[in-house]
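Just one protein chain is left out here, and the rest sit where they should.
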Amino acid sequence: MTSTLQPTSPPTPSPEIAKSLRGRSLPTWAPKAIGALSVALALVGVFGPVGFWLVFVAWLVAAIVPLWSMFVEGRRKATDRFVTLLVTTAFVIALFPLGSILTTVVTRGAPVLSSDFFTYSMRNVLGEGGGIYHALMGTLLITAAAAAISVPIGLFTAIYLIEYGEGKRLARWIRFLVDVMTGIPSIVAGLFAYALFVIFFGPGVRMGVGGAVALSVLMIPVVVRSCEEMLKLVPNELREASYALGVPKWRTIVKVVLPTALAGIVTGVTLAVARVIGETAPLLIIAGLTDSVNFNLFDGRMATLPVFTYFSIITPGVPPGPSIERAWGAALVLLIIVMLLNFAARLVSYFFSPKGER
Amino acid sequence: MTSIQSTARKRSTPTRPGDRIFRGTSIAAALTILATLAGVALFLTIEGIPGVLASPDEVKHGTTFIDYVVPLVFGTLLAAVLALALAIPVAIGVALYISHYAPRRLASTLGYIIDLLAAVPSVVYGVWGISFLATALVPVYSWLERTLGFIPLFAGPPSATGRTILTASIVLAVMVLPVITALCREIFLQTPRLHEEAALALGATRWEMARLAIFPYARSGIISASMLGLGRALGETMAVAMVLSASGVITFNLISSTNPSTIAANIALTFNEATGLTVNALIASGLVLFLITFLVNFAARAIVERRKDFSGAN
Partner (left out) sequence: MNRMSMRKAAALGAGAALVFGLSACGAGNESGDGEESNSDLSGTLNGAGASSQQAAVSAWQQGFQTANSDVTVNYDPIGSGGGREQFLAGGTSFAGSDAYLDEDELADAQERCNDSDVVSVPTYVSPIAVIYNLPGVDDLQLSPQTIGAIFEGTITTWNDPAIAEDNPDAELPDSPITPVHRSDDSGTTENFTEYLDAASEGSWTAGPVETWPIQGGEAANGTSGVVAAVESGEGTIGYADASQAGDLGQVAVKVGEEYVGPTQEAAARVLDTAERVEGRAETDIALHIDRNTTESGVYPIVLASYMIACQSYEDSAEAELVKEWLMYVTSEDGQQAASESAGSAPLTDSFRETVQSAIDTIS
């Protein structure tokens, strides 16, 4: 887009550039060269021996571009260049913790990964060895169950809010309550699920599906919120065109509205899954902790990766080494799962989204 | 526009069974949420009330509930507000960078990387916060105390381990960043292309285009995204519990080792060894958190309502 739609010069040329219709501008190589210099300095600052202060120097170097532009191109273009700098800076700032966390997890987790790590459980394992098979399966099953509960509820609620509830009191309330739901602390969700299941199954109940319910409480508002935003962005013209062709409302929603918003919805659902897949506190309360594999969501304790990670770090035993290594390995696996999920989501939106202008 | 739509609805609803089923399912889903929330609220209230009413000598913390919860509320709000203040500008910048500034080919990869941050379990954030971030911030804090110590925020004495409320807020900011960014990015990408091109055609620079075409269109979405982020920041448990050196005081001093605790972290830290009415008091503090979210969202909704003219579907 940027290549075809370069901003053109101001429509009312100021006196000093009245001679030509095009205003003076920086040579095209200048921003690129200064940017490259700045990036190089920053890289040396982060990885090199000089010190972290070089990153600030790099930023100052980059700030030359808007300053220069101020003198050559005038205030508006300078502002534009300055904002470009700010936006890029924001991105780079975000990359620092990201890079730091990712490298920590990958460098500490990767050495642990082996075929045994994926196929062994922790049953009868002390010290070295053992694996996360039981926790991996638990996480997959519980999260899948949670998604199976929350995605339909969340999506249909969003559809109600946008397509049916416009202006209705119920819709306003639901919208508001969904917001409130985002503030439920995860441990409260766990306690709620536990209290709910105790009613039916008696005290001390531990069930994978209880964990799924607890996660759903946390997941539904995220699904509703993101789906609602995405549905809201579907232009009314599309709906109206469909009605004009005599298509019933529900088919309009299924065939026009949802596909248009699909990419966003899938992103939202992935985010929601990512949000809950790392939850520790609620799962500990209702799904418990075990060393053995359990595939039955409706009976007995199920280990999950976050709970496993937490307790491998908190109570590592003696010597603490192997347990903490396993914790990092489990964290890395969790990350990989979400990465794959994200990738799958992208494939889905790539294949199923209507091919639009973007 | 609305009249066309409503006539269409009036005509189609009674005649087509498909419509009735679809509409019924949607309402049922919405009501399920209502029921769940009512359940949670009921649970919190029933379990929480005895904790609110408990006399000081019946609970472990030995104070009335109000005295107990006020510092926690303060800490929760302080941490969340700081986190959002740090995260929102960066998140909008990142989202804008990915949606409109970065080279197209690179953009989706970059978005993918940021999304990854959302997947890191909070335990890992906690460990990262203690072992990397806090340690790295120790010299920064002592510098802040030396040069800006006259401001009460940085009065010090600086923490020797760096595990302060400011560190916790930075960790929270990193945690909410991907949530806000991902939503903002999708919303920015949905800005009608014609609006953007119209702005550019009128001679607007790229920034002016963003200001005139993208932001007004995306405002309600940005607020929604921020509210989602706020929800996460308010309710985050493990990472705060691990990073923060908490001791139940009220102070604006951001860099000392004496910090206010947050409600969620406090529940996680004390719940394990709590019995009897103390448990009820903890659940009641959860109810307070619930109410805070309620109020904050109420305010946010009010802002969005006034600005709804730009939404596509009204």
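Labels for the chains are A and B, by order of writing; each one numbers its residues from 1.
Note that a contact is a pair of C-beta atoms (placed from the backbone, for glycine too) under 8 Å apart; a residue touches a chain by one contact, two chains touch by 3 or more.
Note that this is a predicted model, so its numbers are computed, not measured.
Annotation: of B:160, B:201 or B:299, B:160 touches the absent chain (contact as defined above).
Here the missing chain is touched by one residue of A:42, A:195 or A:289, and it is A:289. Across the entire complex, the residue among A:111, A:235 or A:317 in touch with the chain not shown is A:317. When the missing chain is restored to the complex, the residue among A:108, A:206 or A:225 that touches it is A:206.
What chain B contributes to its contact with the hidden chain is residues 60-61, 126, 130-131, 134-135, 138, 159-163, 241-242, 244-249, 257-258, 261, 268-275, 279. Not every partner is drawn; the one left out touches chain A at residues 116, 119-127, 130-131, 133-134, 137, 140-141, 144, 202-206, 254-255, 259, 284-285, 288-293, 295, 300-301, 311, 313-318, 320, 348, 352.
The rule is short, and it goes like this: only the chains that are shown with their structure count from here on.
The touching residues of chain A, when paired with chain B in their complex, are 1-2, 5, 7-11, 76-77, 79-80, 83-84, 86-91, 93-94, 97-98, 100-102, 104-105, 152-157, 159-166, 170-171, 173-189, 191-192, 195-196, 217, 220-222, 224-226, 228-236, 239-240, 243, 248-251, 253-254, 263-264, 267-268, 270-271, 274-275, 277-281, 305-306, 309-310, 313, 327, 331, 334-335, 337-339, 342-343, 346, 357-358. Put simply, chain B touches chain A in their complex at residues 1, 4-5, 8-9, 12-13, 16, 18-19, 21-23, 25-30, 32-34, 36-37, 39-40, 43-44, 47, 89-94, 96-98, 101-102, 104, 108, 110, 112-125, 127-128, 132-133, 174, 177-179, 181-183, 186-187, 189-190, 192-193, 197, 200, 202-210, 220-221, 224-225, 227-228, 230-232, 234-235, 237-238, 263-264, 267-268, 271, 283, 286, 289-290, 292-294, 296-298, 300-301, 311-314.
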